[in-house]
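Note that one protein chain is taken out, while the other chains of the complex remain in position.
In order of appearance the chains are A, B and C, and numbering begins at 1 in each one.
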Amino acid sequence: MIRVEREIFDIGAEIEALTAGRTDIGAVVSFTGLVRDFNDGSPVTGLTLEHYPGMTERELEKIENEARNRWNLQVSLIIHRYGDMALGEPIVLVVTASPHRQDAFDAALFLMDWLKTKAPFWKQETSTEGETTWVKERQSDFNAAHRWKSNT
Amino acid sequence: MIRVEREIFDIGAEIEALTAGRTDIGAVVSFTGLVRDFNDGSPVTGLTLEHYPGMTERELEKIENEARNRWNLQVSLIIHRYGDMALGEPIVLVVTASPHRQDAFDAALFLMDWLKTKAPFWKQETSTEGETTWVKERQSDFNAAHRWKSNT
Amino acid sequence: MKILYFAWLKTKLQMSAETVDWSEERADIDSLVRWMKARGPAFAEIFSDLEVVRIAVNQEYVTENIPLDDGDEIAFFPPVTGG
Partner (left out) sequence: MKILYFAWLKTKLQMSAETVDWSEERADIDSLVRWMKARGPAFAEIFSDLEVVRIAVNQEYVTENIPLDDGDEIAFFPPVTGG
């Protein structure tokens, strides 16, 4: 399941909704990305996320399908926000559930790594002086995504 | 932070309490283990967890300290329940927070792997016929813990 | 053809979308990019280094030259930074 939305989400309520009434799930992993007050050594006072409506949903669905093909997942969820966000607010949530913890962990990390390099979102940071700057991509994100490449 | 308790915990409230008011956390990973209706191919109707009061807390603290030595963690939490649990109920919660997602993921998986082989808890399953059986340890858990051994 | 720009490409061009008629000189990705480069200094700068420009046609990434149709939606944007 994927959602692209402006509103803040409630991590606990999302996990609860995914697992409620089920007794076949053994392991649930969640990842939440939050707005930090520092990036690349500079103070940040706020964040705005732009995205490409339509393509974003397509890409997130592709990434989720890929994870479900690679691992034994009973449930998966990606929520990604766009628009203006204050410090400490959640930006992205990934939840995976599986009978086995390794699958849930691997799939959640994979979803984040691929999302970071494929989903069409762009961060714009606000500095202490009120200036806005487009965030630069990170080589470490590219490397992290690359390790999941299949040999085919 | 570690807690050993009989009561059910609220995953969302625990994560919220750990991160509330902080703007320096970039990544939060949570792992929740739930009571499954199946184990090793047999239906299960309930679970009872015995533990070794005193030693349990010591071991969980050691494991948490080891994780904090190995990774850049801003927050960590282990909650483990004991006593009787119904199907679908949470057994264990691990939460890690870090500026970077890889640290949060690695530390959470490490905490679970070590906890599974070191923390003195023993599961007793109830079968459909009402019989109770002590759960056998898994070689896969031993192997998972072993990969984190340091070379020293 | 509908052309979309995102993030700093949009900022630099001061434009988020425009419509460009299909023509022989914009019949595929490579020729569209060549035509873009010649439109002025901001375009020339952006399209001088294709390493930092991602291209999507009808909301799918393209990394090779493909033919374009009049109804296509073509997007130009920098490497993504979400998550």
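Here is the rule we go by: a residue touches a chain if its C-beta (ideal position, glycine included) is under 8 Å from a C-beta of that chain, and two chains touch if they have at least 3 such contacts.
As the structure is a computational prediction, the values presented were derived from the model and not from experiment.
Q: By the document's own contact criterion, which visible chains does the hidden chain reach in the full complex?
A: B
Q: Considering the whole complex, which of B:11, B:44, B:75 or B:115 touches the chain not shown?
A: Of these options, the touching residue for the absent chain is B:115.
Q: Out of B:11, B:44, B:92 or B:107, which residue would touch the omitted chain in the full complex?
A: Hidden-chain contact among the options goes to B:92.
Q: So that we can see where the missing chain sits, which residues of subunit B does it touch?
A: So the residues of subunit B touching the missing chain come out as 33, 49-52, 54-55, 58, 80, 91-92, 112, 115-124, 134-137, 141.
Here is the rule we go by: only the chains that are shown with their structure count from here on.
Q: Leaving out subunit B, what pieces does the complex fall into?
A: The remaining chains, counted without subunit B, form one piece that is still joined by touching.
Q: Would you kindly say which chain has the C-alpha centre located farthest from the C-alpha centre of subunit C?
A: The most remote chain is B.
Q: Let me have the rounded angstrom distance from the C-alpha centre of subunit A over to the C-alpha centre of subunit B, please.
A: 23
Q: Per the centroid of Cα atoms for each chain, what is the distance between subunit B and subunit C, given in Å?
A: 49
Q: What is the distance in Å between the mean C-alpha positions of subunit A and subunit C?
A: Averaging C-alpha atoms per chain gives centres 26 Å apart.
Q: In subunit A, which residues are in touch with two or more of the other chains?
A: 33, 112
Q: What residues in subunit C touch two or more of the other chains?
A: Residues: none.
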